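Quick one: the structure is below, and I'll ask about it shortly.
Here the complex is missing one protein chain, while the rest keep their positions.
For reference, chains read A, B and C in written order, and residue numbers begin at 1 within each chain.
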Amino acid sequence: MPHLSREPLDPGALLEAARRDGDGGLALFVGVVRDNNDGRRVTEMEYEAYEPMAEAEMERIEAELAGRFPVVRVLLRHRIGRLRIGEVAVVVAASAPHRDEAFAACRAGIEEIKARVPVWKRERGPDGSVWVDPGAPLG
Amino acid sequence: MPHLSREPLDPGALLEAARRDGDGGLALFVGVVRDNNDGRRVTEMEYEAYEPMAEAEMERIEAELAGRFPVVRVLLRHRIGRLRIGEVAVVVAASAPHRDEAFAACRAGIEEIKARVPVWKRERGPDGSVWVDPGAPLG
Amino acid sequence: MKVRILFFASLRDELGDSRSVEAVEALPGETTVAALREAVAALSPAAARLGRRLLVAVNERYATDGDPVRPGDSVAFLPPLAGG
Partner (left out) sequence: MKVRILFFASLRDELGDSRSVEAVEALPGETTVAALREAVAALSPAAARLGRRLLVAVNERYATDGDPVRPGDSVAFLPPLAGG
């Protein structure tokens, strides 16, 4: 199943895909493009990936989360391409019998994506464009 | 805005309703009917509410969460009526500039609903029907 | 004094949607949540068994034992909640 998509992501559909009939608690994280970053106005965000590795890494994260949270089914998706404000860049859907595990696995899913999946974004705004570096040293 | 609904809830639409253009992190909790409870098979769950108070209590929770989490917009919805397995009973949508606050407010939202909103559910299955009492003393 | 009380879920199955209940006055034309708790426990073994797990709302807000209840108030007895 492809984890990277050039087409718009559908968070509700992913949540339903994660659900099994024994599940009662579903947690979802959705990352969207916002209209500002580090005090700069943003009009568009362009995502790119090292595609085969990003696919493989998201599969590995899903497999690891299945080991850490055996009662949860977690599904991950990342969008690539040019996104406007409010468009969905990333979705983590976690479905479990109860809410504790769903929240924990959902949170772990987005943290792992941010730490490991080779995706970059170029921010565009009135002042030009810049590659976003969330961990850049200040100053 | 009515927080109680006899019609099916749409989690994705609620999440989009919570989003503002400055938000980048959206967290959602969805409670659905599962096919078992306390070891009994469940085929249907019937939700009822003390409707005017449930409405008022959900409004009060939203207002309190706006105070506790000023950067987050939280929206709450609860379904009433007869629901089949997998149907959505409750939705908490939390939208924030960043994910930490979105997750925290979303979690707080579902905890407050469970603790305070006057809603009950009658479980139906092959062995008959019973009012669910999550806090019943064992034995 | 007489107070009409709303019931829900398991209590409604037993007692109906609502009942008019006689409660001891604390002041003229005023009773308390505690007095209504006693009256309802006398009416229903299930309510008596739930004891403090039975919540009381006056005018759509949670109320505690000392809170006053006056004619015209909307009083509800709420079995343990099961929302979500």
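By definition in this document, contacts are C-beta pairs under 8 Å (C-beta built on N, C-alpha and C of every residue); 3 or more make two chains touch, one makes a residue touch a chain.
The structure displayed is predicted, hence computed values, not measured ones.
Counting the whole assembly, list the visible chains that the omitted chain makes contact with.
A
Under the stated touch rule, tell me which residues of chain A contact the chain that is not displayed.
Counting only chain A, the missing chain is touched by 31, 47-50, 52-54, 56-57, 78, 89-90, 110, 113-122, 131-136.
The rule we apply is simple: only the chains that are shown with their structure count from here on.
Roughly how far is chain A from chain B, centre to centre by C-alpha average, rounded to an integer in Å?
Roughly 24 Å, centre to centre.
Taking each chain's centre as its mean C-alpha position, how far apart are chain A and chain C in Å?
The computed centroid separation for chain A versus chain C comes out at 49 Å.
In chain C, which residues are in touch with two or more of the other chains?
Residues of chain C touching two or more partner chains: there are none.
Among the residues of chain B, pick out those that touch two or more other chains and give their numbers.
31, 110
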